[in-house]
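Here the structure is laid out as structure tokens; the discussion comes afterwards.
Complex shown without one protein chain; remaining protein chains in place.
Order of writing sets the labels: A and B. Residues in every chain begin at 1.
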Amino acid sequence: MKIIATFRNVALGAIAVVGIGSSIDIADNALAAGSKRICVSWRHFQEERWRIDEAGIKSVLEPAGYTYVSADAQSDPQKQLTDVESLLSSNCDAAIILAQDSKAIMPAVEGSKAAGVPVIAYDVPIDSADVTFISFDNVAVGRLMAEAMIKVKDSGNWVKIDGDATMTIINLFGAGQMQVIQPLIDAGKIKIVAQQNIENWKPDLAQAAMEQILTQQDNKVDAVLAMNDGMSTGVAAALSAQKMLGIPLSGQDGDKAVLNRIAKGQQTVTVWKNSYLLGQAAAKAAIEMAEGKPVSGQKPFTTESGTEQPSMLLDPIAITYDNLNLVVDSNWISKEELCNGVTENPPAPCK
Amino acid sequence: MTALVEFRDIVKTFGGVHAVQNVSLHLDEGEVLGLLGHNGAGKSTLIKILSGVFLADSGEILVNGQPAAIRSTRDAKALGIETIYQTLALSENLDAISNLFLGREIAGPLGFMNEEAMEEATGRTLARLKLRLPSLTRLVESLSGGQRQAVAIARAIHFNARVLIMDEPTAALGPEETQKVGELISQLASQGIGIILISHDIHDIFDLASRLAVMKNGRLVGTVTTSEVTKDDVLAMIIAGKMPQQGRG
Partner (left out) sequence: MNSLAVRARTISDRIALAAGLDVRLLGMLSVMAAVWLALHVLTGGLFLTPRNLFNLSLQVSVVGIITCGMVLVIVSRHIDLSVGSQIGFIGVLGALLQNSILPIDGGSTWWITSLAMLGAGLLIGLAQGLLVAYAGIPSFVVTLGGLLFFRNAAFYINSGVTIAPLNETFQLLGGGLDGTIGVFWSWIVCALAIAAVAFLVWRGRQRRSAHGMTRRSPGEYALLVLIWGLAIIGFTAVMNAYQQPKSDIGMGIPIPVLILIGVTIIMSAVARKHRFGRHVFAMGGNSESAELAGIDTRRLTVLVFVVMGLLCGLAAIVITARLNAGASVTGTMTELNVIAAAVIGGTSLAGGIGTVYGGIVGALIMQSLESGMILMGVPTPLQRMVLALVLIVAVWIDVVYRRARRS
């Protein structure tokens, strides 16, 4: 009886520890006052990309003698507020925040300002004059994606598969896409025949949505503008079932599986953001801010509400069949992974 | 004559509470034994030891003269000891047939049940006991109290019970149904089934049981033959723990 009770308590405790412990990751170091420390609040660290950003950040912080401390909000805006509070209480010299929700994060920004800790809004915009916005030019993401697509096909019936409707960043991607597509729509060359937002950017939901759209349009679809790689995987599966794999299809993030599809000619483009470089830029800026210097290379940026904030916007790169060497040369993907299963018409790096 | 069931020196303690202390009792074939006492006297515990819910700390139980190892309700049922609990212990979301055969379903080698066989058997047993149900396939939750008891009784009898334990059988019944239960008990006893009735209502028990055993605070106060005592005598046993004086009645 007692053994079972003990086991039960241990199990309950373990569940609690796993739940809590999987989110806070404080590096092993002393909380000495004045020690050089940069705090990073991730919104959902486990997604494919952020490891690379983190590696970029650390690659600049460590040689400069700075400590890296982070927390993972696991997609919960409330948790992110607590995370930032905890991080601030460990004495940050500067904070890098990748916001889960741009509006809900405001109290954390104000808290940092009150604590005298400069804040970098990382990748996701925060509408405040008190933060420095360091990101890829997300509007450029949409623009480059669409430009690569119209280079292959600039007319016909297009389908838009957009990201989760609750995330405001899709507005930036969409704005960039429309910069390129709208004139063609106005000229009557392109028609957007269907549009769906995919909850949580889930690939399997994108697949089902695309199946329905293809049914609705009786397969008369000429191109699909998918906002990220995960969803483009679902779209590819749906196209494949209708023997339509190979029509222009876009994505974002440079997923290895997608690069492989591009090499095989089954996808047109993925907008690649070398997030290692972004991490480095943010770390560099954070050190400058921690030392009270102005951020070098910053330009003013106007937010949605018309507020001006300092910013650094890096340019993403559209990876298509023609420039796959870029991702191989930068060690983002190995040649084996890129060329796996490429039989006919291999791109340059696979020859 | 060998007793049908014999308790020898049964002891059962829960924590620091002596629920049953050195109780020895026997039940003969075809006998109706009433088990009386206050709440907490130990009646339910004693009976649950017989029906396999509890394991006695010490003492033994003999069935037909042979020592019996009753470690589970299945063991008890295998020995022909069936129980009708006060709450009836029916699953209300199942029908009468399912309840009757619960845990003892007629099934093929793979475990798939033969529902028709079970339905027929249920019908036969109810008819044998002259009990009526509006439908065998209606869920028990839609049956009346008396009908539910019919199901519980049929369940206890169907599997060739030799010993039947009934815990507060008439507590929730009206006078007409109580009478029916009484007739049933007589009928079963006449078939040689030994019946133990637990109750705290002397009046019902007096008419049904041929012998009475009274417990108080875990101990057996004593057993008396019903025809030789009055209700007041029994009350004195229950309340004061005093045996009636000899030579009365």
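The rule we apply is simple: contacts are C-beta pairs under 8 Å (C-beta built on N, C-alpha and C of every residue); 3 or more make two chains touch, one makes a residue touch a chain.
Please read these numbers as outputs of a predicted model, since none were measured by experiment.
Novice: Can you say which of B:60, B:116 or B:183 touches the chain missing from this structure?
Specialist: The missing chain is touched by B:116.
Novice: Specify the residue from the set A:207, A:252 or A:311 that touches the hidden chain.
Specialist: With A:207, A:252 or A:311 as choices, the missing chain is touched by A:207.
Novice: Touching the missing chain, which residues of chain A?
Specialist: Residues 4, 7-8, 11-12, 15, 18-19, 22, 46-49, 51, 165, 194-204, 207-209, 211-213, 215-216, 219, 229-230, 233-234, 236-237, 240-244, 255-257, 260-261, 340-341 of chain A touch the chain that is not shown.
Novice: Pick out the residues on chain B that sit against the missing chain.
Specialist: 53, 72-74, 77, 83, 85, 89-94, 98, 102-105, 107, 110-117, 119-120, 142
As a working rule, only the chains that are shown with their structure count from here on.
Novice: Report the inter-centroid distance (CA atoms only) between chain A and chain B in whole Å.
Specialist: Distance between chain centres: 71 Å.
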